[in-house]
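As you look at this complex, bear in mind that one protein chain is not there, while each of the others sits in place.
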Amino acid sequence: MPLTEQQAIEIEALRQVQSPSRRDVAPALEEVLYKAMPVLDHGFVRVVDYMGTDSAIVQAARVSYGRGTRKVNEDAGLINYLMRHRHTTPFEMCEIKFHIKLPIFVARQWIRHRTANVNEYSGRYSIMDKEFYVPQPEHLAAQSTSNRQGRGGVLEGAEAARALEILKQDSMQAYKHYEELLNADEQGTVLDGDKTGLARELARMNLPVNFYTQWYWKIDLQNLLHFLSLRADPHAQYEIRVYAEVMLDILKAWVPITYQAFMDYRMGGAALSAKGLAVIKRMIAGESVTQEQSGMSKGEYRELMGVLGELESA
Amino acid sequence: MPLTEQQAIEIEALRQVQSPSRRDVAPALEEVLYKAMPVLDHGFVRVVDYMGTDSAIVQAARVSYGRGTRKVNEDAGLINYLMRHRHTTPFEMCEIKFHIKLPIFVARQWIRHRTANVNEYSGRYSIMDKEFYVPQPEHLAAQSTSNRQGRGGVLEGAEAARALEILKQDSMQAYKHYEELLNADEQGTVLDGDKTGLARELARMNLPVNFYTQWYWKIDLQNLLHFLSLRADPHAQYEIRVYAEVMLDILKAWVPITYQAFMDYRMGGAALSAKGLAVIKRMIAGESVTQEQSGMSKGEYRELMGVLGELESA
Amino acid sequence: MPLTEQQAIEIEALRQVQSPSRRDVAPALEEVLYKAMPVLDHGFVRVVDYMGTDSAIVQAARVSYGRGTRKVNEDAGLINYLMRHRHTTPFEMCEIKFHIKLPIFVARQWIRHRTANVNEYSGRYSIMDKEFYVPQPEHLAAQSTSNRQGRGGVLEGAEAARALEILKQDSMQAYKHYEELLNADEQGTVLDGDKTGLARELARMNLPVNFYTQWYWKIDLQNLLHFLSLRADPHAQYEIRVYAEVMLDILKAWVPITYQAFMDYRMGGAALSAKGLAVIKRMIAGESVTQEQSGMSKGEYRELMGVLGELESA
Partner (left out) sequence: MPLTEQQAIEIEALRQVQSPSRRDVAPALEEVLYKAMPVLDHGFVRVVDYMGTDSAIVQAARVSYGRGTRKVNEDAGLINYLMRHRHTTPFEMCEIKFHIKLPIFVARQWIRHRTANVNEYSGRYSIMDKEFYVPQPEHLAAQSTSNRQGRGGVLEGAEAARALEILKQDSMQAYKHYEELLNADEQGTVLDGDKTGLARELARMNLPVNFYTQWYWKIDLQNLLHFLSLRADPHAQYEIRVYAEVMLDILKAWVPITYQAFMDYRMGGAALSAKGLAVIKRMIAGESVTQEQSGMSKGEYRELMGVLGELESA
């Protein structure tokens, strides 16, 4: 369970209060504001604040004095145009802030997106929670044999059971020893009055990277779309992709027109090289083009055929 | 007058609408939301959106599940502590968006603050407004004789009159010729049906940098404080400082606790060098320290004495 | 002429000195280091420093202890792979610094690329040069009738002559009045001993945006590629595109493998939407797809047909 009772109460209290504001409001996002949406075994994503809606993008693109909006379909047309032509600055005019609980190894990938603001729970200052990630058996993937940075099939039988056992037992023992090093339990109660306890900033180094941390993470819409295009992609590691997928739902509730444009032009689209374009033109002209004839490397040709989908298997 | 009647109507229409929101609201800022606060002869600053209040800083610093707030004085204590120790990340958790109208030469200084989002009115796409800045006579400053980057006394008499005449007439003529180049007036009406008109992106190059442009400008609170510390400073050029001063009032309405901490620790404070500290210690011990004895350069010594204020003249 | 004799001498003196260094060297870039490559009527681009070569990208991608390099074709394969898959961080490991002289209206577009470092010549501190941009007759383009942000045909005859006359005369007069306001000429010589002279930071506001400014501009390779992909594009304004084109030549001298990958995958490529991909698949399968059948807007369909080139006209 990712939340304690006390935390659930604090969140519910926040949700009870509504105040009038002259700002633009995203009704569907207000519905879920502050709620913890569960991810993995102990993680969550919560939206804790936001600024702007689809209409803020239109306003900024028009440097408008008023709402900037004409008709809904004109707004959509403009947003589609901006997305298609990578006019990115109007999308930077919306902002969203999340509270996220996630394993440390996921946090280490996540933080590589630098154009965001972060406040992380501090293991120098506070005692880390006794919560660690253990994959569901169906996600105990083997190393891919074709791709050095990927997953293959799923571990089974005794090997799977042993893997889960290692992950659980090592985590339990690491935390037990963390408490012993601190000379304090999770709540900070001293364990042995005759001992001093190691500094929190040192004791934490015994914890593996599957332990959960949490942070406030704030980002503008343009950079969020970039994050999602990389992390909701099938090549992203499963454990970060599930966060991105929850955030896609949030995106849809927040800025539905932008969401649709993003799915059409970015998530569902593809970037073609000059060689790729040339091959496609020849194929449209009725030619069939082999890898040798394409002038592409094997890897690039395979990727192009992947983009063209069913044709490949035909 | 910085606003047309149509613009004033659009703004007033926006101000009429209030919607309930679960987000944190800054009541004093809501009072002035969307209003154009005049600056210089045709410029303005308008807040068009914001995210977070003082309490968002506290929430983020505590990575809180709820409001993060305990008592008002505890919040102020924490914010003071963060400001004093330059723990800057919690201040990045608030965001504000302005619509600003400003002379191009001011915009060129302003844009040097890179950590912000901007959408500017485009002279490639639209016809520029016929509005240009002419200083009030009391701001027609002479070049400083002691400081290459500063102003001295005020021009007077015939020289002042001539300066104003040049600025006005050259601006009027530049715009008249801009229209002739465009073969269109300010509203886009064609002037001469037999002519083609130069592209807007070229014709605009005839306009001097005292013409007004406008933009949407969005920034987080931390970077806004940095901007204000440089631009509300007495060394900043007058024409940008007046914008910063209006924004200080906005800051006070938005995040009053942060505003106070900022005035105490940043605007009213000073940075001392190792040598400066050493001199101060000697002075506190009763010694009087000349520039020669201080180990400082003349410039640095003069600046230190400036910081110590009345003592210097005593 | 963009350089004074004194400036040419300073540059030549710098070029005479070579020192041994353990750092990676880009021989073809060393050939042109410090040289001013002319752009427009008074502008230039000079490379004043650089860090890293193609091999630094390989080193960083491999987090290598040595050169990181295996064979040339392996390096090219890796760089192609990184470019194709938008693994951008290794390209951030190279850095280049330019000295650029450019009209103010070009500088205003340029500075919108925020992820770069800039030191600009200061009109607050120094007297601006008497140099302004006037287009060659063949670049006196009319406003496009189909694209609000574009150029159409070229102005001719009397209209062209008049446009050039306006631009030249207004610039000459603006500078003459600038000197009168300063009460000083271009070299700083006082004009009238009985006058005070307006502060430089004010007098400059009389100058139009076709006057030249100059700056040091430093950027990493990844962000340079992004800049070039936007500014060497046919949709960019001619007056900035000519700078980008000179910089493409510099890119080729500096990092030839990256240059080739960039031309293949970015400059010559295209981004397709989900709908665009679907249309292409149908076309490859032999179907002919009209705009109505495509599910695309007219604008998007026209752009796709543009990407597919000759087919459109066939």
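Note that the chains take the letters A, B and C in the order they are written out, and that residue 1 is the start of every chain.
As a working rule, a residue touches a chain if its C-beta (ideal position, glycine included) is under 8 Å from a C-beta of that chain, and two chains touch if they have at least 3 such contacts.
Quick caveat: nothing in here was measured; it's all calculated off a predicted structure.
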Contact with the hidden chain (one of A:Asp129, A:Glu180 or A:Glu245): A:Glu180
Contact with the hidden chain, among A:Ser19, A:Thr88 or A:Asn206, goes to A:Asn206
Consider the whole complex, including the chain that is not shown, and state which of B:Asn80, B:Gln173 or B:Asn223 touches that chain. B:Asn80
Residues of subunit A in contact with the chain that isn't shown? 103-105, 107-108, 111-112, 114-115, 118, 122-126, 133, 135, 140-144, 148-153, 155, 159, 162-163, 166-167, 170, 173-174, 177, 180-182, 195-202, 204-210, 237
List every residue of subunit C that touches the chain not included in the displayed model. 3, 6-7, 10-11, 13-15, 17-25, 30, 33-34, 48-52, 56, 59-61, 63-67, 89-90, 92-93, 95, 97, 99, 117-121, 214-216, 218, 220
Contact set of subunit B toward the excluded chain (per top definition): 77, 80-81, 84, 86, 89, 112, 263-265, 267-277, 280-281, 283-286, 297, 299-300, 303, 307-311
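Operating definition for what follows: only the chains that are shown with their structure count from here on.
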Top of the farthest list for subunit C, CA-centroid basis, is A
Whole-Å distance, subunit A centre to subunit C centre, using C-alpha means? 34
Please output the residue numbers of subunit A that touch at least 2 other chains, ranges allowed. 89
